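A single protein chain has been removed from this complex, and every other one stays in its place.
As written, the chain order gives the labels A, B and C, with residue 1 at the start of each chain.
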Amino acid sequence: MKKRIRIGLLGFGAMGKVHSYSVNNLKFYYSGLPFDAEIAGVCTTSIEKSRSVCEQFGFDVATVCEDDLINDTDIDVIDVCTPNIFHYETLKKAIAAGKHVYCEKPLCVSAAQAAEIAALARNSGLMCNIVFNNRFIAPILRAKQLVDEGRIGRVLSISSEYLHNSCTDVERPAGWKQDRDICGGGVLFDLGSHAIDLIYFLCGEFASVSGTSQIGFEQRLGTNGLAWNTNADEAFYITARLASGAVGTVSVSKLVNGANDDFNVSIYGEKGSLKFSLMQPNFLYFYDATSKPATLGGSCGYTAIECVGRYPAPGGAFPAPKAPSSWIRGHVESMYGFLNSVYTGIPHSPSFEDALHVQCVMEAAYESDADNGAYKAVKNFI
Amino acid sequence: MKKRIRIGLLGFGAMGKVHSYSVNNLKFYYSGLPFDAEIAGVCTTSIEKSRSVCEQFGFDVATVCEDDLINDTDIDVIDVCTPNIFHYETLKKAIAAGKHVYCEKPLCVSAAQAAEIAALARNSGLMCNIVFNNRFIAPILRAKQLVDEGRIGRVLSISSEYLHNSCTDVERPAGWKQDRDICGGGVLFDLGSHAIDLIYFLCGEFASVSGTSQIGFEQRLGTNGLAWNTNADEAFYITARLASGAVGTVSVSKLVNGANDDFNVSIYGEKGSLKFSLMQPNFLYFYDATSKPATLGGSCGYTAIECVGRYPAPGGAFPAPKAPSSWIRGHVESMYGFLNSVYTGIPHSPSFEDALHVQCVMEAAYESDADNGAYKAVKNFI
Amino acid sequence: MKKRIRIGLLGFGAMGKVHSYSVNNLKFYYSGLPFDAEIAGVCTTSIEKSRSVCEQFGFDVATVCEDDLINDTDIDVIDVCTPNIFHYETLKKAIAAGKHVYCEKPLCVSAAQAAEIAALARNSGLMCNIVFNNRFIAPILRAKQLVDEGRIGRVLSISSEYLHNSCTDVERPAGWKQDRDICGGGVLFDLGSHAIDLIYFLCGEFASVSGTSQIGFEQRLGTNGLAWNTNADEAFYITARLASGAVGTVSVSKLVNGANDDFNVSIYGEKGSLKFSLMQPNFLYFYDATSKPATLGGSCGYTAIECVGRYPAPGGAFPAPKAPSSWIRGHVESMYGFLNSVYTGIPHSPSFEDALHVQCVMEAAYESDADNGAYKAVKNFI
Partner (left out) sequence: MKKRIRIGLLGFGAMGKVHSYSVNNLKFYYSGLPFDAEIAGVCTTSIEKSRSVCEQFGFDVATVCEDDLINDTDIDVIDVCTPNIFHYETLKKAIAAGKHVYCEKPLCVSAAQAAEIAALARNSGLMCNIVFNNRFIAPILRAKQLVDEGRIGRVLSISSEYLHNSCTDVERPAGWKQDRDICGGGVLFDLGSHAIDLIYFLCGEFASVSGTSQIGFEQRLGTNGLAWNTNADEAFYITARLASGAVGTVSVSKLVNGANDDFNVSIYGEKGSLKFSLMQPNFLYFYDATSKPATLGGSCGYTAIECVGRYPAPGGAFPAPKAPSSWIRGHVESMYGFLNSVYTGIPHSPSFEDALHVQCVMEAAYESDADNGAYKAVKNFI
């Protein structure tokens, strides 16, 4: 008899739906799973929506009160897909209730909050993961292997940029992710958390940062469609010094016409370099610098490693190792890793402490921006 | 109350699983569907496998006898994912039983068989679709719009190539798709059917073809792991004259080291050109030749149309219009179109007559290959 | 005192100018050359043009009579840049006069002519090169090394396509290269000779071919701007069997909107694959298939070898090994190799016998086209 893992889902916006998809499709992507996971109930801001979601997707419990799920003894996991400003209170309650937690990024809206939550999680022994799904795109998993094997050596410099076009049209009303009152920050929280995390994942901690925020349009229509003063960064530029000595930039923006989901990461090491672009999620570009330049180029050049759908077992066979893969596959792998940790009791990354470091980097970047770009040290709460 | 569509699935290899995924995920990809579709039962060659699949994926009926599903009055649709040589008999029975049919390519193993089946389907009034899933990748759907709008004008030439690496390693035992005794043909049937169909879909019927087959390794291990004489084409090269007067090539091969799922199509017209590569399934490359060359290039050049996940309603919102999409999305759209036709009673393409044309092109190509490459007219059964 | 090599240049169209550039710039691209080469005189169809060219480019002799240069005892080399139909008579005279010869492709307009010229050249002991300049683009030079080192193993299949857009606009009068009465053939001679030669250079001789010609516009304006019936192929499609057993296609066309100088070559071997695109002349794409597929792709993938300007000594330093290079660099290297052979007396490829093989392939392709696509053996005159 397989272990059953029942999940209470808080929020059913884009991410709530993506998490539901991930849970629902584990059976296709992985062979021989020893557990069965299912969404047991969903909490949204309207009972009609919650009921409709339950009917459409086959969940049991529809509610507008998250406590109904948090305190449900038949539920093992709380999956947090609500706006950022609500995370802190919810996370405290969920951990207190002894639930494993899967939380969308960013963890909280301040480093102090995040530090408190990370400590609670650490002391609870519960499985708590932050959703940095891009870690689980095949080329990033491969990049991590190459870094860990020393294939790129000491990292000299880094570049990470995450670009969207959602703030380029001043006629389009702001979404809630653009509202600091709901999100606690702007593009730095929304896209920057991903862009910072991949550098942290691959190259280790940040030491200090210089930050510059940008608002492209001072006024636009707000979430209610009425005139509104933009209150959060629409682009953010960081120059960072990592603890390892590497230096580089992290740029995030929703002011980029022509961007779709343009997340580009470059890591330049003494022995090799890595490049990744989310819009071509099937390949990792690896340059082996131990092969020295030669006439006609010799063997030197970036290799487009064909990661495609070649995930490690028990994944990797579906839909086919060679068929082009996509962004959502990273979410599925992230969910699998988390639920497997719930099953095995062995912690899985990225933890809430990982989330805390990213939160501290963002906070230091905002502080630097408020102080004319002067470098600020990244706090270390642990 | 939504209409329920129940599907009997024959075969649960790679394609059976992909079709199941497609049915299972319609609720994520499409909003407000007026029907509920589900796999009701599965037939495989082993009752243990059938039962295991049912348990894992939640299907009701497990059997090794396809008639159990074909004759089940509670089943509306037969989905054929069995090896090619079995299609003919199964299709006759399914149509006779009044089932709508969704059949993996190629339809049959000869043009005569295909013509008979196409006629039966036509006369039945049932919804019958062949699975040419690549028609439903977003860039190909966009290409079809541009062609239909006259944006590329009269097509002058075409190129279609579909390349895999599965026959490059002589140490690897043959899969059943390499065995003519099971498939009735080789790579021409397996990959060529797709490569021919996209040209047919975008540019109309083929008139005549010159064909050349290739076997790269005369002997290898067979499907049973023992020494075996290769009995089917491992690569096939066609030069084609289309009914419209366009000329070009269709090349398919499993002898290509470095290929993953490399399906590349180019269409060159008087007013514009189109290019597509499956390994980058998010963009369609369109050249508008009505913009004449100018100093510094003027406005001339290929535009990488950002199709990404921007499917027409009721699809297009999941997982996000801008997140990179993948091969399997075409299968979901193909299944949606078929099931929607079952719901509405309005026929959907590609029909069995479309499948027949592709079968006739392949048969003419084999005939040409047997006659030293001399051009053979493509039969027209209708 | 450096040896002086004096060149008589026949024709000063696009190629005549390119050859002049090549001679003029050897001193920049190569260090420590033991010879000085210069264009001594030029022959064009108008004495005004010949004089103007001499004045502009510093040549000594201006003439409209090629014999003035062929019989000039102060001239060592005849460089043939005239239309194809004139090559045969010119080449006979130049060889008879004891001149080394550098001849633009194709060598002649028939295999019989080419065989005669190749025999004359062979018996003369003179240095005679055909201009297959694309052999000397850095990535192709690197490809040849990899092939010769066995890095791609037995070649299984090939693909070569050379695409221009010059015949896509029916309003544009035909150039002389489109006129069979001047060129003896159409696009097959003009672009096909290059596309065939690179396969021959990298993979050895062709055994037999199936050919299909295409005229996209039956009528257009002729070279005189008056109505004219197209008399030469505007596109040509070959399926080829090489002597080695490899099979594949060679497609050439001037009917391709969106093409600039799109010359793409793919070679698929048992141990590896190679890809090259002239529009990105700085990289050779090499896939090492001895590195077997692994989880997350392992080390498998195409490496974009950074050939750039890293030519072998005495070239390679100018303008910089790392600065992006271009098409004309291949012409310079071709000219260098030829003139160096004149200096050293050691023959250099591609020889007139190489040119003969390419001529025989083209002739067999035309014969096949005239016989409904039936395969024709490539003649072997030697």
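Observations, loosely collected:
Following the convention adopted for this analysis, a contact is a pair of C-beta atoms (placed from the backbone, for glycine too) under 8 Å apart; a residue touches a chain by one contact, two chains touch by 3 or more.
Small disclaimer: the values here were computed from a predicted structure and weren't measured.
In the complete assembly, the contact with the undisplayed chain comes from B:310, out of B:310, B:329, B:357 or B:376.
Which of A:174, A:255, A:278 or A:378 touches the hidden chain is settled by the complete complex: it is A:255.
Note that of A:50, A:63, A:129 or A:239, the residue touching the chain absent from this view is A:239. Across B:35, B:86 or B:302, the residue that sits in touch with the chain not pictured is B:302.
Remark: the residues of chain C touching the chain excluded from display are 14, 17-18, 20-21, 24-25, 27-28, 56-57, 164-165, 260-261, 278-282, 306, 308, 318-320, 322-329, 331. Within chain B, the residues in touch with the undisplayed chain are 138-139, 141-142, 145, 283-284, 286, 293-308, 310-313, 316, 321.
Hidden from this view is one chain, which touches chain A at 156-157, 159, 161, 165, 168, 210, 212, 214, 216, 235, 237, 239, 241, 247-249, 251, 253, 255-258, 268-273, 275, 287, 289, 302, 368, 371-375.
The working rule: only the chains that are shown with their structure count from here on.
Distance between chain B and chain C, defined via averaged C-alpha coordinates, is recorded as 40 Å.
Separating the CA-averaged centres of chain A and chain B is a span of 35 Å. Contact with two or more other chains is made by residues 302 of chain C.
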